[in-house]
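One structure follows; several queries about it will come next.
All protein chains of the complex are present and in place, except for one that has been dropped.
What follows is subunit A.
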Amino acid sequence: MALAFSSKLSPIARRRLSVFRHNRRAWVSLWIFLALFGLSLAAELIANDKPLVMRIDGAWYAPLLVDYPETEFGGFLPTRTDYHDPFIQARIDERGWALWPPIPFSYQTLDMQMMQPSPAPPDGRHWLGTDDQGRDVLARVIYGFRLSVAFALVLTAGSLVMGVFIGGVQGYFGGKTDLIGQRLTEIWSGLPVLFLLIILASFVQPGFWWLLGIMLLFSWLGLVDVVRAEFLRARNLEYVRAAKAMGLTPRLIMWRHVLPNAMVATLTFIPFLFTGAITTLTALDFLGFGLPPGSPSLGELVAQGKNNLHAPWLGITAFVSLSLMLSLLVFIGEGLRDAFDPRHIQYAAPSAPTPRTPPHA
């Protein structure tokens, strides 16, 4: 018996997908963004200061995965090999070959063989130049992009879970729960996030997870209002009442009946939460309260651009990469918002009127 209990894509979801696809700008933006993010996930293969593989004296080496001591290649010290060292490079060239990534620098590689003082303008060796510490800008942008997106992803996911849970409980139960919850969130949202971060920075070195944790404490606040309003509305809908009358537990009703409908408003909010997270991280890095020094961050690049106005490639690169990323995300967000807009659906995908069954006489 083919009773479809399985959760295939509902017709509503399918219609939304088709609206989203017809929005060319959003659709193209989504693919560009996914391609860029996919590339940045493989940043180690694109920009690294170690060869991907080497073959020396008939033996295979994979410096990407294994740290070989310099003595392995005829050096003198049992330390990690610096593959940019001319001595090592000469050894490799004479006894075998090495496959380098397209950009032979990692985000924190200091180029010791520069002909020019840093920051150096773009040339064949550093495609986007170097920053004021002699690090390759393109490598830093690739790693920085990945870090920003990863940070925003985790932050958005975390805020979503917290915001939906807290907003949902407030909205569904209403009354005193809602009243107390709302007052608490109002007080909580009054706390100054920036000062907290500055204070925190004075006694711990805020890393990726520290920053994420602190930001997570506050970033869910924006979602609560949306989710709460949706749950407040939905809890009086007749099918929710019918589920109550059926004797389902509140947990089940919220999960199966209210949440799927509240997610529409929430989902359209997500891309903007996402861009917000990226902007905040960049701003903190720019001010120096963000990720630890040396991390590949777009905010730090902006700060360098500001400090080195005579090296315009820094500022321009930071500007172009940030605005490209944010524009793509905003376009995707707009597409999503339109796809979830019921009026837009009718306009973009007119559905044939369902054939009316004639009254059986």
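As a convention for this text, contacts are C-beta pairs under 8 Å (C-beta built on N, C-alpha and C of every residue); 3 or more make two chains touch, one makes a residue touch a chain; residues count from 1.
Here is the rule we go by: contacts and distances are computed from a predicted model.
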item: Options "Isoquinoline 1-oxidoreductase, beta subunit", "Dehydrogenase", "Metallothionein" or "ABC-type dipeptide transporter": UniProt name of the undisplayed chain; value: "ABC-type dipeptide transporter"
item: Touch criterion as defined above, residue of A:Leu99, A:Met112, A:Val161 or A:Ala242 at the omitted chain; value: A:Ala242
item: Which residue of A:Pro11, A:Gly38, A:Gly58 or A:Gly190 touches the chain not shown here; value: A:Pro11
item: Residue numbers in subunit A that touch the chain omitted from display; value: 1-5, 10-12, 237-239, 241-249, 252, 256-257, 260-261, 350, 352-354, 356-357, 359-361
